[in-house]
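Heads up, one of the protein chains got dropped from this complex, but the rest are sitting where they should.
As written, the chain order gives the labels A, B and C, with residue 1 at the start of each chain.
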Amino acid sequence: MELKISDRQSYREYVNELKNGDLKLFYYDMLRIRLVEEKIAEIYPEQEMRCPVHLSVGQEAPAVGVCKALGKDDFALSTHRSHAHYLAKGGNLKAMLSELYGRETGCCGGKGGSMHLNDPSIGFYAVPIVGSTIPIGVGIALGFKIQNKSEVSVAFFGDAATEEGVLSESLNYAALCKLPVIFICENNLYSVYSPLSVRQPAERNLIDIAKAHGVEAFKCDGNDVVAVYNATTKAVEKARIGGGPTLLELSTYRYYEHCGTNFDNQLGYRSEEEFNLWKAKDPLKMLALKLVEDDNFKLEIEQMTKVINLEITDAFAFAKSAPYPDEASLFTHLYAK
Amino acid sequence: MELKISDRQSYREYVNELKNGDLKLFYYDMLRIRLVEEKIAEIYPEQEMRCPVHLSVGQEAPAVGVCKALGKDDFALSTHRSHAHYLAKGGNLKAMLSELYGRETGCCGGKGGSMHLNDPSIGFYAVPIVGSTIPIGVGIALGFKIQNKSEVSVAFFGDAATEEGVLSESLNYAALCKLPVIFICENNLYSVYSPLSVRQPAERNLIDIAKAHGVEAFKCDGNDVVAVYNATTKAVEKARIGGGPTLLELSTYRYYEHCGTNFDNQLGYRSEEEFNLWKAKDPLKMLALKLVEDDNFKLEIEQMTKVINLEITDAFAFAKSAPYPDEASLFTHLYAK
Amino acid sequence: MERIITYAKALSEAIDMCMAKDDKVYIMGLGVPDPSGFFGTTIGLQEKYGKMRAMDMPTSENGMTGVAIGSALTGMRPIMAHHRMEFALLATEQIINQAANWHYMFGGKSSMPLVIRMFIGRGWGQGPQHSQSLQAMFAHIPGLKVIMPATPYDAKGLMVSAIEDNNPVIFLEHRWLHTITGKVPEAIYRIPIGKANIARSGSDVTIVAFSYMVIEALFAANILMKLGIDAEVIDMRSIRPLDADAVLESVKKTGHLVVADQAWKTGGIAGEIIAIACEEAFGFLKAKPVRLTLPDFPSPSTPGLTRYYHPRAINIINSVLKMLGKNEKTEEELDIVQKSPLDIPNKEFKGPF
Partner (left out) sequence: MERIITYAKALSEAIDMCMAKDDKVYIMGLGVPDPSGFFGTTIGLQEKYGKMRAMDMPTSENGMTGVAIGSALTGMRPIMAHHRMEFALLATEQIINQAANWHYMFGGKSSMPLVIRMFIGRGWGQGPQHSQSLQAMFAHIPGLKVIMPATPYDAKGLMVSAIEDNNPVIFLEHRWLHTITGKVPEAIYRIPIGKANIARSGSDVTIVAFSYMVIEALFAANILMKLGIDAEVIDMRSIRPLDADAVLESVKKTGHLVVADQAWKTGGIAGEIIAIACEEAFGFLKAKPVRLTLPDFPSPSTPGLTRYYHPRAINIINSVLKMLGKNEKTEEELDIVQKSPLDIPNKEFKGPF
């Protein structure tokens, strides 16, 4: 069978016709994120992307599952580890890679680098101060509420961010004003090299913390993109009709080192065994299992991969050939008009 | 009957001999705090105590109940509303009043004013930034733990302080390291003029928040000094043997305005009815009820009052006649040697 | 239009008018709907605009600053108010890392209309954690604007400009100013942020001040006039952007510079102004420039010490006299001994703040 999928858009159109089309799109988006990240990892050593990068490989399901439940005008706020969220929310790949390359075509015009991906037109901002986008996400929800809009806001954050007091402040205020905000904690067990055990008491329970603040909360398998999507969809529906905030804790795992593009299990801060356990339930693998009934799916994956790789090659070429911002732009955008 | 109680010390000796001696001392200490505060309220309009004051009248039971469960080397940290805590912990009345009068004999040499009462020799510090002494209290407990001491640390704070994220950070760390710290929340329903309802969602529950962080927690009637004492004693015993932190939420009520020495119910931010409800269960009244079986107790109260008033008169005279610090002392104590 | 109102009323009018005109403007802060209403500047707003546009908030300064920032990203124009600058220190991360940077670091794609009011200044024994004046901290940060109006007229016009500005503005109000009165037009008007005002023109010496120190500087200038010295008083109004041209022009004319700032000396804005003058008007200065600031010590509580802590008109006068080679004077000699205590803004004040 020959699929007519020459670009992302037509692949979308194509699968929309099929049974399981949604799931295939989930797969497509996760695969695209993974291939982008792996390409970055591959050529980062060229030293042309001269900024810190935090890869999301292993954590594609939270990004895609959550963002698929959102509309374009909903907002998502993210962290240092934002490539997946940015792409899943609909961010422009060329603008992202250009930003990693520090070029004027980057989504910050080169001023931000990998840790400051953003695109207001699709409701997306990321900054690398742990926890700091959580209240900003709540504030966006407040803005929607005051203006009687039906949009919602999502704050992505990691397990370390739950140690910042600002989470508690954010939960309290979101519950107090019943704001349309969804707190997404991607618990990947680590903060840099530090496991949960040196940062949080064993008795601690994020779900209970949220509930004690008056925020509904659920745990969810963060490697199961469909489960993430369903849980988020419910939270979004509730939020849109004034039902207030929800917190979701998604279990997940990162494959690469915290910052940079190497594998670092050899350092010993986490075990090979643990790593393999998580790889066994890889989010792409898990979703593929759901789709195997469809005979063509293996073939489709190959096709998707080709299409995506073309897009990636193209985007890297675009980024690499774009110019650096000129000296004058150092002095622009200090103040908004 | 003529009691031989000419000063606080001999009163202590006297009641120690009696049945119910402890309770009488509780009463004595609460009464002393109340009389001191009322005297301040009475003569603050003279405009000689030229600093903001936050009176504790109505909230004597938490101060006395908690501090009676502590030893001299245990630490207590307090807030803007610290007169009661300071006195209950064993602070020197003359040094306190001198500080309110800004004199060189003050516990800060005049540099701090009412909001910075302190006496390291009895383990006491207060500062008026809401929430900020909570982690400091935890840090003292950490210091004790590292040094293998058996002392404990207590952090007093109000209901508004539970809205500061630093509480959550403090609970987490105290539980993580099983530190000997006791969190005392005096919930008097208000932050300045703001009731709980505009600051915290109805579903919010401090006890559950603490527990979800891995910290044991209990509610307790903050107008019942004996209940406070018992709850604290249990928490202290647990902490001393390495059992970790406890949080106690004590229900209580302040009678005077937030800052200053007037009654302000007429402003309408709280109802006369609510106020009277709380006055009906006044902590001194409640304890007196427990002691009425003792025939002499009414008489004893009169005697106590006399003794305390003598002490107060004396202390005010001392403070008022003490000199202001000299100009040179403005330039001392910038750095410790 | 010779209407005389207080600084507090001028502010309240500016906020009210902006809220009436633009339903995106809202105000939040601990105690916004209080009977005391931020020294009278927020009274009645909640009744008029409802709880979502004039709101009390939890004691969560850091989180709530993030909330204000987030709301600004949806087009709202938040005003956040703090009774004391010290409380806002909990929000330093949001203010400095986030609010100040977003427009620039995202390549101009987002804007951040946000006014943060902080009360500063001295009085009634508030002491080391309730009377610090940390304006230099914020004035050091690119992307912020920092306003310190001294008069009711400026308070209104600069508050309107601040609210209408698409950038984060730190609006600092010295608590001794709220009760002062001055002419204020009823209509809405704007004063450009970043433009100094020649509060008094003169030819012998330039006295630069902002916020409450402008009051002391003008008083000093009047006394100096009696002593035959014609002082120019420059009210900076904003300290970021800083109107260097106004300072330089004056210094080039007078050749003498005194800067008065009720903040610590080392690393303060007074030093910045002196540095600018020395860099840009080198050769015009006829005597070494002088700054009058707080000494580099924490803010004490007792009136026994605050009387020596805060620079006043007499210190400005004597700095000028000395700079011009004249003999210094005492307050007694000048007959300007203040009758009410030095730790309150006016005779009517009965404490506490």
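Methods note: contacts are C-beta pairs under 8 Å (C-beta built on N, C-alpha and C of every residue); 3 or more make two chains touch, one makes a residue touch a chain.
Please read these numbers as outputs of a predicted model, since none were measured by experiment.
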Displayed chains contacting the withheld chain: A, B, C
Of B:94, B:116, B:199 or B:254, the residue in touch with the unshown chain: B:116
Absent-chain contact - pick from C:225, C:287 or C:336: C:287
Residue, one of C:7, C:26, C:104 or C:124, that touches the chain absent here: C:104
Absent chain, residues of subunit B that touch it: 75, 77, 106-112, 116, 118-120, 125, 127, 129, 132-147, 149, 153, 165-166, 169-170, 172-173, 176, 332-337
Absent chain, residues of subunit A that touch it: 45, 47, 50-53, 102-104, 106, 108, 110-116, 127-131, 160-161, 163-165, 191-194, 198-200, 259-260, 267-269, 323-327, 329-331, 334
Subunit C residues touching the omitted chain (full complex): 62, 86, 89-90, 92-93, 96-97, 100-101, 104-105, 127-129, 132, 134, 136-137, 139-143, 240, 242, 264, 266-272, 274-280, 282-283, 285, 287-291, 296-298, 300
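Basically, only the chains that are shown with their structure count from here on.
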Chain closest to the middle, measuring from C-alpha centroids that were averaged per chain: C
Chain at maximum distance from subunit A, centres defined as averaged CA atoms: B
Chain centre separation in whole Å, for subunit C relative to subunit B (CA means): 37
Centroid distance [mean C-alpha coordinates] between subunit B and subunit A, Å: 48
Averaged-CA centre spacing for the pair subunit C and subunit A, given as whole angstrom: 43
Shared-contact residues (touching 2 or more other chains) in subunit B: 163-165, 198-200
Multi-chain contact sites of subunit C, meaning residues that touch two or more partners: 57-58, 60, 62-63
